[in-house]
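For reference, the structure I am asking about is given below.
Yeah, one chain of the complex is gone here, protein chain that is, but the others are all in their spots.
Presenting subunit A:
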Amino acid sequence: MKKSVVSKEYTNLQKEIVKLQEQWKQSLNPDRIKPNLDKAALNAGVPVAALTVIDFEITLFIQWIDEINKLIAKNNPELEGKLTKVSELLNEETAIRWIDEAFALNHIYFNRFAQENEIEEWIPQFLAETALRPYLQLTAEKVQVEIHQAIPGSGCPVCGEPVRLAQLEGEGKKVIHCPRCLAHWAEKRIACSHCGNDDHKTIQNITIEEDPTSQIQVCEKCHGYVKVIDTRQYISKPSSAILDLNTIHLDFIAQENGYKAVVDYNDSIR
C-alpha cells in the first residue's frame, strides 16, 4: 500500500512552504483585512475575498518571495540563478501587479511575464500565489464562522478556487476543504459540488484499489469530480494543501476518465 505518488522530497518542500505561510499569516495584523460579508453577493457565488478590503504590505510581500526563493534554492540549488533573476525583476510596481493577477488566478499574465523575461513559465505564478495565500487564509479564518455552504459551480465561497477536495469527518459528514485559503464547509454526502445534482443514480464513487482512504465522487450530469478522503483514518491530519498534493493521483485518475474539477457548462449534460 502506498498512499501518494508524490516524492518525499517534494512533499517535504511543500510542508516547509506551508509552515512558512502559517508563520507569515500569524505575523499579519488581522486589522489589515476587512471582509465584506454581503449575503446577496455570497448567494450569487461571489467569493468573499473579491469584496474584501486587504491592505497589502508590499515590502513584506517581496520579502516573503525572497524567503521562498531561498527555501527552494536550498532544496534545489540548480534553480538559484533563475530565482535570483526573479528577485531582481520584482520591484514594488511589479509586486502590486502580481498580487492583483495572483488574486484573479490570471495565468495568461504570468505566462506572458515569464516569456518576456525569459524565465521558466511556472516560476512567477508559483511565487505570487505562495506569497498571496497567507492573506487569503487570514481572510478565510476571519469569515469561517459565517461559511456554511457554497453555491454549486462557484468554487470556494472565500477565494473562488475550484472545488476538488473533501474530507470525511465525525460520523461520515462530507466537508469540502479549500486547499488554497483553507476555508471549509459541509456538503450533502451525495451531491455534486459543481452542479448541485443530488440524484443518487447519477452520482458515483470511484474507489481505488489498495487505497483504503480515498474515493472520487463523480457526477454523470456535469462530469465534475471531487476527491473524498477519509482523514479519520489518519494518525495526524495534514493541512488541506498537503492533502491535495498527496492525492494528486486521484486527479489523474478522474481526468483520465473524463471528469473535470472545473466544469465547462457548455460541455456538460444538463
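Just so we're on the same page, contacts are C-beta pairs under 8 Å (C-beta built on N, C-alpha and C of every residue); 3 or more make two chains touch, one makes a residue touch a chain; residues count from 1.
Everything that follows uses one rule, which is that contacts and distances are computed from a predicted model.
Enquirer: Would you mind picking the UniProt name of the chain not drawn here, from "Phosphate transport system permease protein PstA", "Glycosyl hydrolase family 16", "Spermidine/putrescine import ATP-binding protein PotA" or "4Fe-4S dicluster domain-containing protein"?
Expert: Choosing among "Phosphate transport system permease protein PstA", "Glycosyl hydrolase family 16", "Spermidine/putrescine import ATP-binding protein PotA" or "4Fe-4S dicluster domain-containing protein", the correct UniProt name is "4Fe-4S dicluster domain-containing protein".
Enquirer: Which residue, A:Tyr10, A:Trp122, A:Tyr234 or A:Phe252, contacts the hidden chain when the whole complex is considered?
Expert: A:Tyr234
Enquirer: At which residues does subunit A meet the chain that is not included here?
Expert: 1-3, 212-213, 232-236
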